[in-house]
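The other protein chains are all here in position, but one chain of the complex has been omitted.
Chain nomenclature is as follows: A, B and C, assigned in order of appearance, with residue numbering initiated at 1 for each chain independently.
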């Protein structure tokens, strides 16, 4: 049974993480933290009325009362940095979901974790499926240099291609020689038909109402095709990765960056 | 039992049609025609060794010997035009697969067919699945104005988007008000990511080795999506439509243009 | 501008419909009804704080104050039946989403609507995409008798195949001769591999966490395939159909059953 606290439990991600810890049999929620909370126990909040767990407003109060193994942190970057140091110094393994740390800050936290011989995880993306998709795509590209990426999102999205699509293309580019794809004499009858060109790979961004976040990496070769697709339906998709992180960090002796390090 | 002749039986499409007529229980192959043939009977050709059917080099010879109900024509446009007139004048219903007729020529043939009270079909595309896909896409667009077209072909293809994709977009445009899709403030981080713009609809052309000819019309709306996809694996896909044409033309009293008229 | 009331506005579907009417430019919400409501105006409820619309506890109170064109009803069957009669008698066109009416009740309501020369709609399924999928599948089956249905749902679902899959198979069966599919000598190495058998059509039910409600009708023929897929992501998917119903019923002179009648 892994003892866990959740910092930032009143935010969307924090609340989802809190529920996940409550739901899992091998996890025990021993406290939650949020400076904006006014309750002293989770059972004072409607959705958690069956859950008797103390609520804290400061990390100092929390640490006086409970002894967690893992510190899940879904606060804002500035707070998360202080929280992570605070946890590591007490040999509590942090599992942190923020994209806002500088390289320097990450390096400092890794150093501290090594001194403390304490595991931890900082991950900009906790969706296990998305991380596996990128890893598989990179491996497949070694054998199938012809590849196109289709990413499909709701039509409120501002940027095209998506960050995940560009990250995937970068990872593929690490193992694939730049290569012009398609017929060398091909012609676009309407500009843009062949999509975005990233070192010869083509990326296509579909935007439609109803869609959420989907990506398909499609490889083609003589007489065959290989397709790897990830569908993300909602925020809860991150929780498989957060849970995995909690299980793994207690066995590590230093903090790692990126969920792929644990897969 | 419908009696059928195939003109142009030595070409790729003609040979496929010949085999189809032989294979179907409700069709009887009564003759084949090709000016380049040197045989007098199909059974002199390896693949047809079990099929006793006369081979003709001229349409005049053919008509002296056999009385077909239907004239399948997969010759070149110039020849096909003369053949079609020749058939109609003898009240034989033509089923013609050529994209090369002018509007004037089609009009002339339709007129002749009306005089002769004889059915017939000229179709630029005999793939029933592709014709249904376009028809369904047009109907769906009445209710779902947000639509993107993905077409996927082998990487030797020269033009993007494909002719079928442009035809589909045109058919959708007949029932859909022009409408800018996606976020009005969306930004292409790499040019072309959002594909070709046809009256606000986006068209994406994927080209990969291994692929054959595929198209997906994808609609999105509040909380739902509707997708219509056609996969064409080889030339035989046209034969469902040719067979349907043969069955239908014998019941018509004039020539029609486009397989969709018979669906 | 169509004037609309929503009965059952406190339920999940009713609340979604209420929001839809507020959001659409061509609709005007003139009142909402729910016996369990305690407010007198929608603006007393958090999510509708900007919306000044009267709340009623009884239909009699409602009709004294407002004159709607359309009556959206998402109450329970017993109430819905009375409400629909009440509306028709006042020449208000009902749009009713309940699956609980008997054939006799529907017949009675249609009769009343004819007397009153008033339009209306009762629909067990308001997802336009699902209705189109079934209609397209039925049409395609005329030309492609080989068809399999894949339906994919979250893993809490109790019944397999889904109601929509069975409805689709029934609709296809209306136009397709029963036909054994697959190799006549095919053998299941593990029982159930070939799925459920409905007059020779095979239906496959996938159940996985993360999925919502998806169905794919897949046709195959010589050298080609045609696939029609519907994805339902959440309850809001019904609102395209409810809105369409509201727009159409004001032009009808009797009540119809089934959204497909309006497509």
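Here is the rule we go by: a contact is a pair of C-beta atoms (placed from the backbone, for glycine too) under 8 Å apart; a residue touches a chain by one contact, two chains touch by 3 or more.
Bear in mind that the values here come from a model prediction, so they are computed numbers and not experimental data.
Which of these touches the unseen chain: B:84, B:181, B:237 or B:254?
B:237
Using the touch definition from the top, which of A:133, A:193, A:208 or A:246 touches the missing chain?
The single option touching the absent chain is A:133.
Of the listed residues C:79, C:110, C:211 or C:252, which contacts the missing chain in the full complex?
C:211
Among A:27, A:101, A:198 or A:219, single out the residue that touches the unshown chain.
Only one of A:27, A:101, A:198 or A:219 touches the chain omitted from view, namely A:219.
Name, in rising order, the residues on subunit A that touch the hidden chain in the full complex.
127-130, 132-133, 136, 139-140, 143-144, 219, 221-240, 244, 263
At which residues does subunit B meet the chain that is not included here?
Touch with the absent chain occurs at residues 210, 212, 231, 233, 237.
Mind pulling the subunit C residues that touch the left-out chain?
Residues 146-148, 150, 152, 155-161, 166, 181-183, 185-198, 202-211, 218-225 of subunit C touch the chain that is not shown.
Note that in this section only the chains that are shown with their structure count from here on.
Are the interface residues of subunit B and subunit C largely the same numbers on each copy, more than half shared, or largely different?
Both copies touch with mostly the same residues.
Whole-Å distance, subunit A centre to subunit B centre, using C-alpha means?
49
Counting only residues that touch at least two other chains, what does the list for subunit A look like?
210
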